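Note that one protein chain is taken out, while the other chains of the complex remain in position.
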Amino acid sequence: MKVAVTVMLKDGVLDPQGRAIGQALTTLGFGGIGEVRAGKLIELELAETDPERARARATEMARRLLANPVIESFSVHIPTEA
Amino acid sequence: MRAGIVVFPGINRERDMAIAIESCFGQAPRLVWHHETDLAGLDLLVLPGGFSYGDYLRCGAMAAHSPVMGAVAAHARRGGYVLGVCNGFQILTEAGLLPGALLRNAGLRFLSMDCFLRVERADTVFTSRWAAGEVFRAPMAHGDGNYTADADTLDRLEGEGRVAFRYVDADGKTSAAANLNGSARAIAGIYSDNARVLGLMPHPEDLVDPLLGGVDGRPLFDSLAAALVA
Partner (left out) sequence: MAQPVDAALARSFGLSAEEFATVLAIMGRTPTLAELGVFSVMWSEHCSYKSSRVWLRTLPTTAPWVIHGPGENAGVVAIGDGLAAIFKMESHNHPSFIEPYQGAATGVGGILRDVYTMGARPIANLNALRFGDPGLAVTRRVVDGVVRGIGGYGNCVGVPTVGGEVNFHPAYNGNPLVNAMTVGIAPADRIFLSAAAGIGNQVVYVGSRTGRDGIHGATMASAEFGADAEEKRPTVQVGDPFTEKLLIEACLELMATDAIVAIQDMGAAGLTSSAVEMAGKGGVGIELDMDAVPQRETGMSAYEMLLSESQERMLIVLRPGAEAMARAIFEKWELAFAVIGRITDTGRFVAVHAGVVEVDIPLDPLAEAAPLYTRPHLPPVPRAPLGPVADPLGIEAALLRLVGCPDLCSRRWIWDQYDSTVGGQTVKRPGAADAAIVRLDGSRRALALTTDCTPRYCLADPQVGGAQAVAEAWRNITATGARPLAVTDNLNFGNPEKPEIMGQFVAAIAGMGAACRALDFPVVSGNVSLYNETDGQSILPTPAIGGLGVIDDAALAVGIAPGAGDELVLIGATAGWLGQSLWLREIAGREDGPPPPVDLAAERANGDFVRGEILAGRVVACHDVSDGGLLVALAEMAMAGDTGLALDAAPEGMGAHEFWFGEDQARYVLAVADAPALLDRAAAAGIAARRLGRCAGTDLTLAGGITISVRACRGAHEAFLPNWLQ
């Protein structure tokens, strides 16, 4: 089954990329933009059928490799099929 | 005394490092493949610059999990010497051998230029041939050299004398302009708590030959040679 891991810089860690995106959007005329944060979405195709087991495995992968706990946080999603 | 240079897939400054080590140590280093786990006989392990695993995911993240890194960590635990430069520094932080992390440069661009570094202390095996406060020039070439750590960690590093080098201007002063990549507290390099593991972003190994623009980087290697030849 497919599992999605979203990796974001932790709150409080400067995100120059997000800031640059925000500035570019403002330049394009989009008003009212608050903070912009840029992250990564990693899709994993796992040989699992049980969502909870899949979630647990992806969490372990994120903890060990996909995210760097010094600067990043992550969340795991199981996209619902429909 | 024997130095080993760890070669991960995508590393590209291993030859620069080998040239510098051979010219300063008088002995060619051993190139260690990332699958190797037996590092017996090596006194100094060097993690060179480059783009291990293409810098994909995060700089250094995948190399930090290579088989060789267990042996590198064991070497460090035994009090062995480890030098990580550029991608090597990133790998050391990803592997937890040095605190903090290296983010994208504040200006979001790859920076290839000479910078000035101030030697924060001269009583380590890496810096004995410099004087504390001395300024030297080194090429930098990285997209992710913006050192960061939480405030407590930064305070601790400073309090324990673990800041190795800072980005400064030619006169040795820190400033926003001299801190090219936006590093926290202008930190360019840090030590482990026993000062035997050093990570830094710029490349002293590319400035050890007068023909290539100077020998500002030599004291790093001469210091190591003096300490390790004993």
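Note that the chains take the letters A and B in the order they are written out, and that residue 1 is the start of every chain.
Here, a contact is a pair of C-beta atoms (placed from the backbone, for glycine too) under 8 Å apart; a residue touches a chain by one contact, two chains touch by 3 or more.
For clarity, every value in this text was computed on a predicted model and none was experimentally measured.
Among the chains on display, the ones the left-out chain touches in the entire complex are B. Only one of B:G26, B:G54, B:G133 or B:G161 touches the chain withheld from this view, namely B:G54. Here the missing chain is touched by one residue of B:A20, B:A149, B:A186 or B:L200, and it is B:A20. Residue positions on subunit B in contact with the hidden chain: 9-10, 12-13, 15-16, 19-20, 49-51, 53-56, 107, 109-113, 139, 141, 143, 203, 205-206, 209, 211-213, in rising order.
Definition applied: only the chains that are shown with their structure count from here on.
The mean-CA centres of subunit A and subunit B are about 30 angstrom from one another, to the nearest whole unit. Subunit A meets subunit B in the complex at residues 9, 13-14, 16-17, 20, 64-66, 68, 70-71.
Looking at the complex, you find that subunit B touches subunit A at residues 57-58, 61-62, 65, 93-94, 99-101, 103-108, 148-149, 182.
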